[in-house]
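I have a structure here, written as structure tokens, and I will follow up with some questions on it.
Only one protein chain is missing from this complex, and each of the others stays in its spot.
A and B label the chains in the order they appear, each numbered from 1.
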Amino acid sequence: MMMFDYLANPTRFRKITTAILPVAVLVSAIALAFGLYLAFLASPADYQQGETVRIMYIHVPAAWMAMMCYLLMALSAVFYLVWRHPLADIGARAMALPGAGFALITLLTGSFWGRPMWGTWWVWDARLTSMLILFFLYLGYMALADGFERAERGSKPASLLLLVGVINLPIIKFSVDWWNTLHQGSSVLRLDGPSIDPAMLKPLLIMALAMLGWFIAITILRMNTLIMRRRITNLESRKSWS
Amino acid sequence: MRGMFQPCFAIMLADIRSALRYPGDILSGLSFFIMITTLVPLGLGSDQGELARIAPAIIWIAVMLASLPQMDRLFTRHAKNGVLEQMLVSPAPMAMLMLAKILTAWVIIILPLVLAAPVLGLMFGLPFHMLAGVLGFLAMGGLCLVLIGAMAAALSLGSRQSGIFTAIIVLPLSMPVLIFGVAGISAIQTDHAMAGASTGASTGASTGHMMLLGALTLVLLVLSPPVTAAAIRFSEE
Partner (left out) sequence: MVMSHFFTMGGYAFYVWSSWAIGMAILIAITWHSISHARITRNELDALEHPKQQRDSDA
């Protein structure tokens, strides 16, 4: 709350974010370079999955980011609905596209991983299906937030939808898990082995850091764009009234 | 107390009355429902065993699709003629009025489909003695669908393409209903197969599914009316 009050001033927000932006870009670039090195050169092939395990280093961090981003958006929705702070709404709107992008990356790379490992592009595995639903929730949020004649009219319904989604996601996950145990074929290879080798965990974390930095930079950029867009709308409506 | 419940009854009565005045809405939903289910055997072949196996899924998906357009229009007329504004200033809590509206919507939208389902069940080779259980699942799951649909309709009220938005919101959220509902009806089938179809009572696995669906209904009963009420309030601001 304090943070939102402090950042409420748009010029102060601009000043702080323009300071953070290059740092985020730099961290992201360095982590990406290091992560790529670790993922492709300095980590071993899996004894079971061979070289395809290198898909994991983009697939798993993207899945983490997709979930984290949705939680952050839901948190912003709470801030927006309770304290009516427009910046919280702008934050949620700014995060939607990168979040949907992470969910899409997770789905597509998962598909490219499943084909050689499971022999099929798509498995109705519980986690895959839940991620697909998460992607649909992102699409629903974006459609609703931008779905009204007056841009800001969509903010409250869309924020409410985020909260409904966050309550429903565990239920959906549970139901799909439960359904999956009914239908589960024996051919599916579990992705999570007993424990992960540190040589594989390190590139995972570094790639996650690279994505986090990218996500922060993109969110700041998009938030600033949305703030400018609102200024434009205000100026134009003032002009048409005078 | 009377002052609180009276507006609820008034809403229920008015909605049922207008539904009876324009029976075309109910009939078109019903015929849509029957047509979807009719298309499946035509596309899939008429093997009775195969049809009986997929019957639960077909009936559920048909219920979801047939109820969608009607749920989308749940509030549009009330928004136009100012009834929603009056609801907001009425002494009864908005969430309770919405609950009344949702229960009425269940009667108007879901009940006709549930009553038509036995006929379709017979066409799909579901034996007659299973129908009570199937009806129970459809009735309970249908309530979940209306609870989700009301939220979605209220959230997309006044948007540019409310119909599509309602569908985009409803379909992912109603996935658990589909899963538990289909599994429940399938379980009735296996229960009967194991009991040798000697007794009419369904025991065993289907009871568990009914409990899960019931738990989901309870969660939605708590969640949906306040969310719907809040969304209506936003639309009237």
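General remarks:
The working rule: a residue touches a chain if its C-beta (ideal position, glycine included) is under 8 Å from a C-beta of that chain, and two chains touch if they have at least 3 such contacts.
Keep in mind the model is a prediction, meaning the values are calculated, not measured.
Looking at the complete complex, one finds that the omitted chain is in touch with A. The residue from A:77, A:92 or A:105 that touches the chain not shown here is A:105. The omitted chain makes contact with just one of the residues A:72, A:97 or A:151: A:97.
Although one chain is not displayed, its contacts with chain A can still be listed: residues 40-41, 45, 50-52, 54-55, 58-59, 62, 97-98, 101, 104-105, 108-109, 112-113, 115-116, 211, 214, 218, 221-222, 224-225, 228-229, 231-232, 235-236, 239.
As a working rule, only the chains that are shown with their structure count from here on.
Averaging C-alpha coordinates per chain places the centre of chain A 32 Å away from that of chain B.
The residues of chain B lying in touch with chain A in their complex are 151, 154-161, 164-165, 168-169, 171-173, 175-176, 179-180, 183, 212, 216, 219, 223, 227, 230-231, 234-235, 237.
Against chain B, the residues of chain A that register as touching in their complex are 133, 136-137, 139-140, 143-144, 147-149, 153-154, 156-158, 160-161, 163-165, 167-168, 171-172, 174-176, 178-179, 182.
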